[in-house]
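First the structure, then my questions, so here it is.
Removed from the display is one protein chain of the complex; every other protein chain stays in position.
The block that comes next holds chain A.
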Amino acid sequence: MYEINRRQAMVAVGAFLALAACSTDGDSGAGAKKSGDDFAANRDGAMADYGVGKQFTAAAPLSFSVLYNNHPFYPIKNDWLFWSELTKRTNVTLQPNVVPLSDYENKRSLMIGAGDAPMIIPKTYPGQETPFVASGSVLPVSDYLDLMPNFKEKIAKWNLQPDLDTLRQADGRFYLLPGLHEDYWTDYTLVVRGDILDKLGLEIPQTWDDVHNMLKAMKKEYPDSYPYSDRWGIPTPGGAMLNQVFGLGSGARGGWGFTTGITWDPNAQKFAFTGAMEQYKQMLQFLHTLVEEKLLDPESFTQQDDQAIQKLASGKSFVISGNAQTLVNEYRPPLKKANPKATLIKIPVPIGPQGPVKADANDSRLENGIMISKKARDSKNFVAMMQFIDWLWYSDEGQVFAKWGIEGTTYTKDGSGKFELTKDVDFIGLNPGAPKHLQKDFGFSNGVFAYGGSTELLQSTFSEEEVEWQKTMNARQALPPKPPSPLNDEEREQAALWQTPLKDHATQNTLEFILGKRSFDEWDAYVKELEAKNMSSYVNLVNGAYERYKKEHG
C-alpha cells in the first residue's frame, strides 16, 4: 500500500512537471510570436503604409460600432452626406448606437457596465474615463499610440505631452484619446454694453479695477440699476463668473471649475484646496466689494438664465457673463429688439492678481475624446480601427472633413486658405436664410466628430470680431498644466467621501462671503471648519499621489 502510494505520488509529480514544462514552452512560444508582430491577428483591412498625410482607406469594407450622442439641435439622420462620404473615402461604415444627449452619460455607464458598449465611445470628457479603468473594460490607449501617426504628430508638434500626462492613471497609462487643441481657447468673459461705455466716455476695461470703476460709473449714471447682473447661477452658483471670468485672473477656479476642489499652486509646487486658497479669498473679496457697493446684483447667484438675459435686454443691467455664442444668439437679438441703438461687446477677460494669463494650471488644451472598448483589441480589424480613428479625428484632412464637409458642396476655400460656406448652406448664422444647414442637413460640424484641431481651423468659423478678441487673449501667457496625481481605487473612494462635504461647505460659504452674510474676519474660522471636514487629509492624499507618481514614472 505504502509503496504504491509513493509510486503514484512520483508519477503524479512527474506528470505535473511535464505539464509545467509544456506550459512554459507554450508561453515562450506565444511570447516569441508576440515580439514579431503584436497585431498579426488584428490587421484585417488595415493599411500597411498608413502615415501622416495619407488618406486612410480600409483594404476591405469594414464597419465599426460607435456610441452616438444625439444632439437635439441636429438630430441624427441616416441620409447625411457625412455618412456616405465617410464610407466613400475610408471604406468604413459607422454603426451609430443612438443615445439622447440628455442622458448620454447614464447610458454610457450602463452599456460599459453590462459589457455591451460599442467599440468606439466618443464624447468622453477627461476624467470621465476614470471610473471605468478599474473594471478593465476600456482599452489603455497609451499602449497603442504607434498605430496613430497623426495623433503622435500633433502631440509632438503642439508640445502637448504635459497636457497628455494629466490623463495618466496610477499605472502610468491613459485610457482616453482626448481631443487636441493647438492653443488654449478662452471663450467666457464679461459682455458689456458698448454704447453705455461710449456715453460715459469709458475705455474698454482691462483689469479688475477697471471693471470696478466702470461699474461705479454706470451706477452713478443709473442709480436705480444693478449694472452687473449675472447668469449661470443654477445649479452651480457663479458657474462662469467664479470659473473663467474672475477665477482665471485670481488663479483659483470656483463655479464650474471647482470640480474636485483641488488646485495646483505653482508657487508652492503643491496641490491645495481651492476654497481655502489666498487667491480664492481675493476673488471673493473683490466680488463682495461689488455687492456691497450695489454694483453686482445679489440675484446673480439664484436667478434663472432667462431672467438675467431679460434684465440685460430691458436695460436694467449692462454687464453679464457670456461667450461668443451667447453674445450672438442670446443677448444681441432680444436687446436689438428692445433698443436698436444698443451694442454689446465681449471685453478681454479682466486681468486679476495673477497678471495677464490666458490659461493657468487648471486649464488644458485637451477636449472631450474617445474611449475604446477593451474587446476591440481582440477584433481582427483592430489596427484598421485605430488607423480610422486616427484619420477621422486627428488628421488635418479628417478634421476639415468633419467640420466643413466637402469642398465645392458645403464649402469653398479661397487662395488665402479662408473657408467659406457655399451660398445655400447656413451654420451658426454665417449664411442667414440659406435653405440648408451644415449640421442639420449634412451632418458636418457634429460635436461627436468635429472638435479641437489647429487654431486656424478652430477660428475658421469665428466672426472677425471674435478672431480679434482671440488675438488679444492669445497674446497673454499660459501657465504650465498641473502635474499628474492619479489616485488608486481605494484613495479615489476615500477622496469622494471627503469631496462632497468640503465642496458643499465651500460653495455655501462662497456665497455668504460674497453677499456679505459672513464677514472676512471669519475667514480663518471658515478655514478651520474646512479643516474639520478633513481638508488636510484630502489635500495630503492628492499630494501623496503626486509624489508617488513622480517617483514611479518620473
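What to note about this one:
We adopt the following convention: a contact is a pair of C-beta atoms (placed from the backbone, for glycine too) under 8 Å apart; a residue touches a chain by one contact, two chains touch by 3 or more; residues count from 1.
Convention: contacts and distances are computed from a predicted model.
The complex includes a chain that is not drawn, and of the options "Sugar ABC transporter permease", "NADH-quinone oxidoreductase subunit L", "ATP synthase gamma chain" or "Succinate dehydrogenase subunit D" the UniProt name matching it is "Sugar ABC transporter permease". When the missing chain is restored to the complex, the residue among A:43, A:89, A:107 or A:152 that touches it is A:107.
Checked against the full complex, the one of A:45, A:122, A:140 or A:239 touching the unshown chain is A:239. Across the entire complex, the residue among A:194, A:298 or A:334 in touch with the chain not shown is A:334. Within the complete assembly, A:188 is the residue of A:188, A:526 or A:546 that touches the hidden chain. Although one chain is not displayed, chain A still touches it through residues 70-73, 75-77, 96-103, 107, 110-111, 113-116, 125, 187-188, 232, 235-236, 239-240, 256, 305-307, 309-310, 313-314, 323-325, 329-330, 333-334, 337-338, 367, 428, 439, 445-447, 450-451, 461-462.
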